[in-house]
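The complex appears here without one of its protein chains, the remainder shown in place.
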Amino acid sequence: MTASAVLFYLFGALALGSAIAMVLNVRNTVAAALSLVVTMIALAGVFVLLDAFLVGAIQIMVYAGAIVVLFLFVVMLLNLRTDLFPPGRSFLPKVLGVVAALCLLALLVPRIGAHLPAPALLPEGFGGFRTVGLALFTRYLLPLEVASLLLLAAIVGAVVLAKRRID
Amino acid sequence: MVPLSHVIWLSAALFTIGVIGALTRRNLIVILMSIELMLNAVNLSLVGFARVWGDLGGQVFVLMVIAVAAAEVAVGLGIVISLFRNRDSVNVEDVSLLKW
Amino acid sequence: MNGLPQVNVQAVVPTLYPAVGAMAVLVVEVLLAGRATFLGRPLTKGRVANYLGVLSAVALGLSVIAAAQSLVAGDSIPFDPESPMFRLDRFSSFAILVLGVGSMLGCLLSVNYLLELGISHGEYYCLLLAATTGMMFMVGAVDLLLVFVGLELMSIPIYVLAGFQRRNLRSNESALKYFLVGSFASAVLLYGMTLVYGATGSLDYATIRGAIDPTSPLALAGIALVIVGFAFKVSAVPFHQWTPDVYEGAPTAVTAYMSVTVKTAAFVALLRFLTEAVGPPASAVANLPGLFAALAVLTFVVGNVMAVIQSNVKRMLAYSSIAHGGYLLLGFVATTAEGYAAMLFYLLVYVFMNVGAFGVIVALANQGRDTDRFDDFAGLARTRPGLAALMTLFMVSLAGIPGTAGFMAKFGLFSAVVRAQHVGLAVLAVLASLISVYYYLRLPVLMYMREPAGEAPRAETDALEGIVLVICAIAVLVLGFFPNLGIFLGELRLLDLARASVASLF
Amino acid sequence: MPHLGPITIVTFLPAATALVLLVVPGLSERLWKHAAVASTVVTFLFSLRLFQGFDPTRTGYQFVEHVPWIPDYGIHYFVGIDGLSLLLVVMTTFLMPVTLVAAWNDVHRSVKSYVFFMLTLETGMLGAFVALNLFQFYVFWEVMLIPMYFIIGIWGGPRRVYAAVKFFLYTMFGSLLMFVAILVVYGLHSQQFGQPNLDLVAAPGTSLPGLLDTTIPLAGQAVWWKTQTWLFAAFALAFAIKVPMFPFHTWLPDAHVEAPTSGSVILAAVLLKMGTYGFLRLGVPLFPAAAIEFTPIIFGLALVGILYAALVAMVQADVKKLVAYSSVAHLGFVMLGMFAFNLEGVKGSILQMVNHGLSTGALFLLVGMIYERRHTRQIAQFGGIAKPMPVYAAMFGVVTMASIGLPMLNGFVGEYLILLGTWLASPWVSSAAAFGVVLAAVYMLWMYRRVFFGPVENPENRGLIDLDLREKLVMVAVVLPIVWIGAYPDYLLRRLDASVIDVLRRVEAASAQAASAPVTVDATRPGAALAFAHEAEGSR
Partner (left out) sequence: MVEAARALPTLAATPSTLLRWIPLLPLIAAVVHGVMLGLLRRTLSRGAVIALSVGSVIASFLLSVVAFGQLIGLPEGQRAFVDDVYTWIGAGRFSAEMSFLLDPLSAVMILVVTGVGSLIHVYSVGYMDDDHRDDKGFQRFFCYLNLFTFSMLMLVLGDNLLVLFLGWEGVGLCSYLLIGFWYMDKWNAYCGSKAFIVNRIGDFGFLLGIFLLFSSLAAAGHPTVAFRDIAAAFPRIAEQTVQMPDLLGGGEWKLATLIGVLFFVGAMGKSAQIPLYVWLPDAMAGPTPVSALIHAATMVTAGVYMVCRLNFVYTAGPGAAALVAWIGGVTALFAATIAITQTDIKKVLAYSTVSQLGYMFVAAGCGAFSGAIFHLATHAFFKALLFLGAGSVILAMHHEQDVDKMGGLRKAIPITHWTFLVGVLAISGIPFFSGFFSKDEILLAAHGAEQIPGHEALWAIGLFTAGLTALYMFRLYFRTFHGSFRGTSEQLHHVHEPAQTVLVPLVVLAVLSAAGGLIGVPQVYGDILGVKNANSLAHFLAQVVGLHEAEVPQAEELRLAALAVLVASIGIALAWWLYVQAPSVPQRVRESVGWAYRLLFGKYYVDELYDMLFVNPLKWISENVFYKGVDAGLVDGVLVNGSANAVQAVAARALKYLQSGFAQSYLFFMVAGALAIVAWLVV
């Protein structure tokens, strides 16, 4: 087993563990958010192992650095220290939902896993800043522009929704 | 590199955890996080496939997904805030005025 | 590799108008905010709203005209000849036309309604235009990436629009549910796209089609999850449950807008994906038509049956829109050019009749309250005979009674289904639409055959609302009697063009 | 449409009037009524010109107009008339002004809407009778439901909403299945001829064969839903509901009882004929083999309808409901004669359509007149009405007699020919049906006796005022054709030969084909009588 493989399983286990922690942690929203950060960072590591360097970097910057912070802001803003709700309604849909999700997993992955393509030889600089950036501004120019509009709309939307007084 | 199937397993497992979180947690913010987790799981697959095919499209896709996720979170949290102002609650089960 | 790629900007011209419009609206509102008068007239809140609404409508109108020109011209322009990403052909032009018209009608419908509700802000038009831009990209995209980004650009503003009436609990709830379920569905869709990508190594439709192996579980799972994602957007059962809640809770003008445009965009994008990326389903994935048949039957049965017991007109129309989605899904069962053309035409017709129906509710909204319960319509023929007549027309059209566009649409679609040898489905569909006749007729019954009760509705209709309703009514009648009438100097024969536009998919 | 043909004028004049009235502002309700009557009278006069110009010796359709409408779908504006539609068109145009005049005071509120609906209704009905394109037919067939729905629902009695919705849904149920069958036939046609066409027959000046030229498979020759059997069943269901045949008749009593007088009249006189017309124009010619196959079922249902409806009519306490059930029985006769598949039966059946329109229409008019005075229709509330209202009693008597088939009045001729034709096809069915004639006398006379004879016991009936001039004119207008058809039916019957022979020839051909096929239909029955179709054609 190569070092990269070791690292992969390490990061993978970390990501899985913290993801589970996030879902299972019903007491503290802040802790859940922090678990998410750990997952993100672990995944960034995996990305790098899979030759996605730029993506890995952005993953840390945007996700860990911006998105989760946003979560934390809101948690603080709403003063949601604990996550304890009165007893909920029937568990049946939830239990069934979990079962269904697990079935999906069990059904899908073994079949998919058997038909995966073999790894290709990578060109020079694959996943690096230059190649990805070039692709982003040439071939994927249009989605990029659309995404910019998307961000504008999201900003406007968030402002509309969350601004205290706009009337 | 590790076998792609392991990447897929990891990604699918994370996705499933996200799904389970979205289905079972009652805190809206945690549900949002679970959805983020699902998107991230997909990102993992995308990166894996991009690696295997040697195609940059997958990685660009991941960047876009990250952007979209950011936008989604912004809007989603905005909705949660505006809801919280009216209801003083982030329990998803309190939001059931409209039904049948 | 160096320098900007050689791209055909004219391919995205129709989509640029709303995109630019979205930004222009923001700027214009800011510019107007500081002024007391404009063009020599005092600048009231109402007038600002009118200016912004008309400005947005003009942007959309330009887009419609551009789409119509492209539709008539019939060229097929890829955005980037090397990797097309986006293609303006007859198919996307038709869809853009439909989207533009639907958005324009929704836009005009909103102006006075937002004022009534006291939520008239320029951001509304910005979001609406942005969403429309997203839809337009979705329908023209021939690349999974652009489809996804377009879909998100469509969805995110609409989440906001649904919750635009911030102080209203129902509006909040509408937005939240739509957002939760919607982003969940996006993730599923994304996962599906990823699997397709994994199976083929490409995001580009043409390449995918060349590489796809219809027996590989990877590809099939991807296709399945993509279908799930779109099924959510077209509210196919069992992915429909958000629809009634969102339609009921959202401001009516938003409901009118989203009910027609989101469906159109999703159907068209799915159609494009299935035909251009997967290939003709009959040859590619053997049991795809069966899947759609099951979805369609479930959808129109559940939609129609549930609509029967509703007491809120918006909610009833939501279930009715689910049912219409069910009929439309039959087009995927037919898998013939005829069927796809019928779908396109159906979507066009659906814009007019559904916007019309919601438009009447909008025109009745009074002092910040929606008059959307069935009881509110009692005796409307006395108090508002014009609106009652229009509502009747739209109901009749939705029910698919001949002489209206709704019938022409059903005629084309069911005819295609029957010719594709699915007569059992057609029988089920007509029986389901019999149920729909019952609930559509409840409104005329109340309006014409009962005495007015409770408070009187709004006394007069706003000019823009009136224009929208009249346009819808005329369209419903014209498309019902002369679906192929040449408009725009006789060149735009919609039925012919619907048929011509799907030719590019084969 | 550069040139307006006579049929187009007749068909669209009422609707055009309605539109003009709608557009011109500030017209009084009185003016609306006058304009409506004037327009329907003019329509009637135009239709008389059709009648006069009709050449009874020619086969095929006359006054044909064929204009492309949505040619890509094979949809054309294609109208024309033969003997069958001629009679029904003239009956419709005749009854419309009569009904409007009769209902002059029937409707008090929203008069304008009422007039509007009546006029559009007329266009709808006429359009269906003259349509030779299946799409066009279906459009008119459905469109006429809407005005009728409103007429019942707005101006009807206490349970009007239930009745209107029931009427609408019942009819829709049948026509939607027919719609699918139409699509199947349409598909078969374009499969066989390579080009879509919904015209029934090849239009003059075009080479594309019509739907009637389509080869529609017999049972066992194709997948089930492409066979004549199932397609006919779908058509037949739609028409049987409209006719209405037992057991699809239950919408009728409700609709009739709740509808305002004019609604009942038009419903009974014209709308029900859509069903029988549909059978003869579409159901039988398109699927002759299936029609033969279905004959026992149709006979059975028609027979049950005749006897059953008569018995149920007997025990009704409401005059209007009684008349409604009598309609079911009468139309049972029409169906019987039609499926006898011989000239006697089919011609009788067509004539009986007209007869029923006149006499049942007149009965509803009369019931409306008494309802206007007394605001009740319960038989028990009346008694001895002949004393204060002799003219009314006389008119009612004549119409009653027409309805129970007294010779020299119209009902007899139709019933006689139908029973004779049925006898030639199946003596037993005819015998049983003939017993329905006895029952008709029972319930009609029983009702007549309880309403008109005996002492005037209810004080409210003492001061009843007899018919005024308007009502008398209306009744004379209706009674005259009743007597005329009774005395000289051959004038009308002559005009039917060509179209009936055309239908019978199709049935005969199908029957011959079935006889030669291994699956033998009972070929002796309908085929035997048909040999004479040609003979009769030659001699006339």
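Just so it is clear, A, B, C and D label the chains in written order, and each chain counts residues from 1 on its own.
The criterion applied here is as follows: contacts are C-beta pairs under 8 Å (C-beta built on N, C-alpha and C of every residue); 3 or more make two chains touch, one makes a residue touch a chain.
Since the structure is predicted, the reported quantities are computational estimates derived from the model, not experimental observations.
Colleague: When the whole complex is taken into account, which chains on show are touched by the absent chain?
Modeller: Within the full complex, the chain left out of view touches A, B, C, D.
Colleague: Looking beyond the chains shown, say which of D:49, D:109, D:159 or D:449 touches the absent one.
Modeller: D:449
Colleague: So one chain is hidden, and I want to know which residue out of A:31, A:77 or A:96 touches that hidden chain in the complete assembly.
Modeller: Per the contact definition at the top, the residue touching the missing chain is A:96.
Colleague: Of the residues D:4, D:315 or D:380, which one touches the chain left out of the display?
Modeller: That would be D:315, which touches the missing chain.
Colleague: Which of B:2, B:19, B:67 or B:80 touches the chain that is not shown?
Modeller: Candidates B:2, B:19, B:67 or B:80; residue touching the omitted chain: B:19.
Colleague: If the missing chain were put back, which residues of subunit D would it touch?
Modeller: Where subunit D meets the chain not shown: residues 166, 169-170, 247, 249-251, 253, 308, 311-312, 314-316, 342-344, 347-348, 384, 386-387, 390-391, 394-395, 398, 401, 406-408, 412-413, 416-417, 419-421, 423-424, 427-428, 430-431, 434-435, 437-438, 441-442, 445-446, 448-449, 452-456, 466, 472, 476, 487-490, 493-494, 529, 532-533, 535-536, 539-540.
Colleague: Going by the touch rule given at the top, which residues of subunit A touch the chain that is not shown?
Modeller: Missing-chain contacts on subunit A: residues 89, 93-94, 96-97, 100-101, 103-104, 107-108, 111.
Colleague: Touching residues of subunit C against the unshown chain: what are they?
Modeller: Here the touching residues of subunit C are 176-177, 180-181, 184-185, 188, 217, 220-221, 223-225, 227-228, 231-232, 238-239, 241-242, 244-245, 285, 287-288, 290-291, 294, 302, 305-306, 308-309, 435, 438.
Definition applied: only the chains that are shown with their structure count from here on.
Colleague: What is the distance in Å between the mean C-alpha positions of subunit A and subunit C?
Modeller: So the centre of subunit A lies 31 Å away from the centre of subunit C.
Colleague: Could you grab the centroid distance between subunit B and subunit C? Build each centroid from C-alpha atoms only and quote it in angstrom.
Modeller: 26
Colleague: I'd like the Å distance between the centres of subunit B and subunit D, where a centre is the mean of that chain's Cα atoms.
Modeller: Computed value for the inter-centroid distance: 65 Å.
Colleague: Find every residue in subunit A that makes contact with two or more other chains and list them.
Modeller: 108, 112, 116-117, 139-140, 143, 147, 150, 153-154, 157-161
Colleague: Using the touch rule from the top of the page, what residues of subunit D touch 2 or more other chains?
Modeller: none
Colleague: Given the complex with subunit D, which residues does subunit C contribute to the contact?
Modeller: Going through subunit C, the ones touching subunit D are 381, 396, 401-403, 407, 411-412, 414-415, 418-419, 421, 423-424, 426-427, 430-431, 433-434, 437-438, 441, 444-445, 448-450, 482-484, 495-496, 499.
Colleague: Considering the complex alone, what residue numbers of subunit B touch subunit C?
Modeller: 8, 15, 18-19, 22, 28, 31, 35, 38-39, 41-42, 45-46, 48-49, 52-53, 55, 57-58, 60-61, 64-65, 68, 71-72, 75-76, 78-80, 82-83, 85-87, 92, 95-100
Colleague: Give every residue of subunit D touching subunit C within the complex, in rising order.
Modeller: Counting only subunit D, the residues touching subunit C are 69-70, 72-73, 110, 135, 138-143, 145-146, 149-150, 153-154, 160-161, 164-165, 168-169, 172-173, 176-177, 179-180, 183-184, 186-187, 190, 223, 225.
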